[in-house]
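Shown here: the complex without one of its protein chains, the others still in place.
Here is subunit A:
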């Protein structure tokens, strides 16, 4: 499972980095989205990968922490998803505004001279 997750994160990051280095704004925003998925998975994995263990402790009494998943990264990931989604949406609006104002979807707002 670790290998699959690591490979998944790796693919997402490498595609994301390649895309944000591209000259078109659409590629940049897709790249940023892929990177943020990768980061979300990464945060999640920092709580250690476990299967079939609940993150919520059952009321009072002492319990064995090893039988439970770490709930904190899950909470962090939720926050990160929401914030990342909102800022990416905002970026999308700016991207469209730039397209409308400059008439091109190049990140510098003008086509490179050939």
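Methods note: a residue touches a chain if its C-beta (ideal position, glycine included) is under 8 Å from a C-beta of that chain, and two chains touch if they have at least 3 such contacts; residues count from 1.
Definition applied: contacts and distances are computed from a predicted model.
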Options "Spore germination protein", "Multisubunit potassium/proton antiporter, PhaD subunit", "Amino acid ABC transporter" or "Spermidine/putrescine import ATP-binding protein PotA": UniProt name of the undisplayed chain: "Multisubunit potassium/proton antiporter, PhaD subunit"
Which residue of A:6, A:50 or A:94 touches the chain not shown here: A:94
Hidden partner interface residues of subunit A, rising order: 20, 25, 28, 32, 35-36, 39, 42-43, 46-47, 72-73, 76, 79-80, 83-84, 86-88, 90-91, 94-95, 97-98, 101-102, 107-109
